[in-house]
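The structure under discussion appears below in the form of structure tokens.
With one protein chain removed, the remaining protein chains of the complex are shown where they sit.
Coming up: subunit A.
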Amino acid sequence: MRRLPKRRAVPRTAVRRPLTALAAGYLVLLALGAVLAPVLTPYDPAATDLDAVLSGPTAAHPLGTDGLGRDVAARLLYGGRISLADAAVAVLTVLVAGAGTGVAAGFLGGLPDRVFTWVTDVMLAIPVLVTLLVVLAVVGDHRIAVMVALGILMSPGLARVVRGAALTVRNEPYIAAARVSGLPDRHILVRHVLPRVAGPLIVQISLLSGGALLIDAGLGYLGFGARPPAPAWGSMIAEASAVIGRQPWLLVPPGTVLALAILAFGVLGDTVRDAAAAPAERVPSPPRRRHRTPAAAASAPDAPSTALLSLRDVSVGLPAGRGTTTVVEDLTLHVDRGETVGLVGESGCGKSVTARAVLGLVPAGGRITSGTVRFDGLDLTALDPAALRALRGRRIAMISQDPLAGLDPLWTAGDQVGELVRRHHGGTRAAVRGRALDLLRTAGLPEPERAAARYPHELSGGTAQRVGIAMALAGEPDLLIADEPTTALDVTVQAAILGLLRRLQAERGMAILLISHDWDVVAAMCRRAYVMYAGQAVETGPLPDLLERPRHPYTAGLLGAMPRRARRGEHLAAIPGAVPDPAHRPPGCRFAPRCRLATAGCREAPIPVVEAAPGHHTRCVHHESA
């Protein structure tokens, strides 16, 4: 028997409702057909007619006749009585045996639950079909007994699901409170547990119904079904197989009826599951307005033509619902050769998306919707994917936010560095290994052999980040994008990694685009920084200036918060409120709802960028007082 699966096999929602109605309708028709068989067909399902053997579909016999001249349509209708009744017995047994024990185990917990778990574990390892054959061998023709046995054998799966649901309910605070306050268990079971268990129960029951039908038909096919000449779907297939050479058509009616019934049960189960799993109907997001600031006014200072990396008016869209959301808007920035530039802001401001966009790795279906990204004279937005790929690692590399998640858990550190060395430089095994070890040493691992032999789960965060840095250095890039390289690390390790990055940068003349929300890190590393808020660069300037005399209230707020120890995603105490969701950005200054200097003028139209001091630009009308 194919194991009854927890599959979601039904195509998506568009076809779901009509399909569900169709499935339910089909099953109702089958049941009605079985009950009303004597009214629906003039034929006796057992009446043979040797003059009309194997007739194929005719006017008198719409589905043809079988090897004894019996009407196939009549046999199918009457057969439903046996097949559906058998399945019903099995499913009722599952319901009693499985749901009862499952609820009890989940609700009582403790010893009963442990016994339950143990018993279901054992039962799940019992091969259902052959054990059923043992039962058949022992009890013989007692169809009800066989179907009850089938129900018991099939029950552990359902029992587990039910137990899980009951357990969840039991652990909810209000239930615990109800029990403490002395509400009777029976009441809790009926009012609270049953409704919650009902969904998974219905899903399981419909899947099991299909399974029971299938096994019943199988037994019928093997000759362990209802006694001939009583018709059942499985035995009809067996009879058809005997005359397969002469009238293959006979396979079609019972096979189709059976397969459609199993399918219908599957569809029903899936629908119920999806209905139970679906969150409340999603609120349609309002139409998104694009506030495209006039380009001339928006553009921050032009990048010098010598810049290694320059982004000009870059917007990045990510798919959201039916449309796209612009998460980065008209961003202009540049990084010179050998320069370390900071990109600062709270989480959700578009920093990481910017980093990904530079690498051509905008996540999940997103893309650069406008603007240009130039790297060393190349227009990256115009480059084909292969050329872009050739650039990664060799010219631009990246180290990740979470050093451990940035390594493949199934390969050693040495394997992973080695793979990139081989990719970028080739060479013999020994050469690759030697170079990989050199890189690990360069990344500050004094015993590279030991580190190389380790798997990621055996590494500390700091060591993992050094491995990540070694991987990024494998292609000797000109630009390193470091996305919150130290956020996940301890403070002392942070300092060491920053020291390493500074050293590498000095030794190799490598430029670094450092993404961070931590001013300490930025102050320690960068000559210039960009402050991003809600997808825009709101302020940029040289470094001590930016700290000492911020020209944007957001920068000032961030500095006031100075999250020396703050973890990513934590709110910065000094600025009330949160970064607006990209779909609901305010029309004027995006910071206005959180800004203590906001005036009516701030809220009207997009704010242009102004040069507040030489080389120091801000997107604020009140920058003098910021």
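Rule of thumb we're sticking to: a residue touches a chain if its C-beta (ideal position, glycine included) is under 8 Å from a C-beta of that chain, and two chains touch if they have at least 3 such contacts; residues count from 1.
Please note the rule applied: contacts and distances are computed from a predicted model.
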Given the options "Isoquinoline 1-oxidoreductase", "ABC transporter permease", "Pyruvate dehydrogenase E1 component beta subunit" or "Sarcosine oxidase subunit alpha", say which is the protein name UniProt records for the missing chain. "ABC transporter permease"
Residue among A:Leu133, A:Ala524 or A:Val621 touching the omitted chain: A:Leu133
Consider the whole complex, including the chain that is not shown, and state which of A:Gly33, A:Gly79, A:Gly366 or A:Gly393 touches that chain. A:Gly393
Considering the complete complex, of A:Gly25, A:Pro248, A:Gly509 or A:Gly577, the missing chain is touched by A:Pro248
Looking at A:Arg114, A:Arg423 or A:Arg527, which residue reaches the missing chain? A:Arg423
Had the left-out chain been drawn, it would touch subunit A at residues 1-3, 5, 7, 9-11, 121-122, 125-131, 133-140, 210, 214, 217-218, 221-224, 237, 240-241, 244-245, 248, 251, 254-255, 258-260, 262-263, 266, 356, 359, 361, 363-364, 389-390, 392-394, 396-402, 405-411, 416, 419-420, 423-424, 455, 457-458, 468, 471-472, 474-475, 481
